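Note sheet for the following structure.
Here the complex is missing one protein chain, while the rest keep their positions.
Our next item is chain A:
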Amino acid sequence: MTTTYDCRQDFADELIKLAEADERIVAVCNDSVGSSNLVGFRERFPDRLINVGIAEQDLVGVGAGLANGGKIPFVSAAAPFLTGRALEQIKADAAYSNTHVVLCGQSPGMAYGELGPTHHSIEDLSWMRAVANLPVVVPADPEQTRAAVRWAIENPGPSFIRIPRFKVPAVTPDGAPFGPGRSNQLTDGDDVTVIAIGTLVSRALEAAERLRAEGIGLRVINMPFVDPFDVGAVLAAARETGGIITAEEATVSGGLGAAVASLVAAEHPVRMRILGIPNVFAPTGSAGFLLEHFGLTADGIVAAARELLGHGLHR
């Protein structure tokens, strides 16, 4: 059985480790000390955990002010409330004002499963991508979560990081590059490409293994930076393989799939399948059930690959 991880723990551990060495680092939360896994941070640095209570607009504004005062705030809240409730603060106070605020969207996608669409954060990638001057990072595993925290401290401007709650296996190879415009190619393959992020990366790898048995080469690319994304890897995939699948736990209206599609449409048109959540609110079900429900699985990726190849566009 593959070991899987709740990356909120890695987020918290890395943050504490770095905060030991850099007193500018503070955590800011909206009563979400437990759900943001910041109990340990509060114990270690009681004065550096700012809890503004249940008040997300204030949360992001206070974060921007702390940054103005020389701190590096990790502004942490459940992703649906952080991005939905405080969208204008994210735009004006963090991104437009170019402040060093690290927005940490906890438990994104459909991680809250049965709690329902109010608690699902599937619009966040569309919203955050639409905001200028705001890198959008979707870690896929513990290593990328830790790398994202380290990168966000070094990066002098604002950023948005999706911290996974749904348990995921480790997928990042040793020494993999991490940064804006970088991606990791996880398998070789020239037939079809899948570009996957977050919870979908391990599923893409599983799909590649199954297709390999059929003699189909699936190129798996993991692209933790949805914005700015790896243009070179996308264009190479468009040129070198017979189609591109994108796979994300987000609405298809404006996330990774939309980013990739707008590039290939302009530069090197290829057929695509954009796997995500269509423009509907999810039915009741666990996070795992809902991923299955929307075809965000190895099966779904395999089917999409076969469909692209069946269109006779394979070179």
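Here is the rule we use: contacts are C-beta pairs under 8 Å (C-beta built on N, C-alpha and C of every residue); 3 or more make two chains touch, one makes a residue touch a chain; residues count from 1.
Throughout what follows, contacts and distances are computed from a predicted model.
Q: Name the absent chain by its UniProt protein name; which of "Transketolase", "(4Fe-4S)-binding protein", "Molybdopterin oxidoreductase" or "Trehalose transport system permease protein SugA" is it?
A: "Transketolase"
Q: Out of A:A92, A:A130 or A:A170, which residue would touch the omitted chain in the full complex?
A: Hidden-chain contact among the options goes to A:A92.
Q: Can you say which of A:G70, A:G175 or A:G215 touches the chain missing from this structure?
A: A:G70
Q: So one chain is hidden, and I want to know which residue out of A:V26, A:L125, A:L186 or A:A238 touches that hidden chain in the complete assembly.
A: Within the whole complex, the residue contacting the unshown chain is A:V26.
Q: Just to verify: which one of A:G53, A:G175 or A:G215 makes contact with the chain not shown?
A: A:G53
Q: Out of A:G61, A:P108 or A:G276, which residue would touch the omitted chain in the full complex?
A: A:G61
Q: What residue numbers in chain A mark contact with the hidden partner chain?
A: Residues touching the hidden chain, for chain A, are 26, 47-48, 50, 52-53, 55, 57-58, 60-71, 73, 88-89, 92-93, 96-99.
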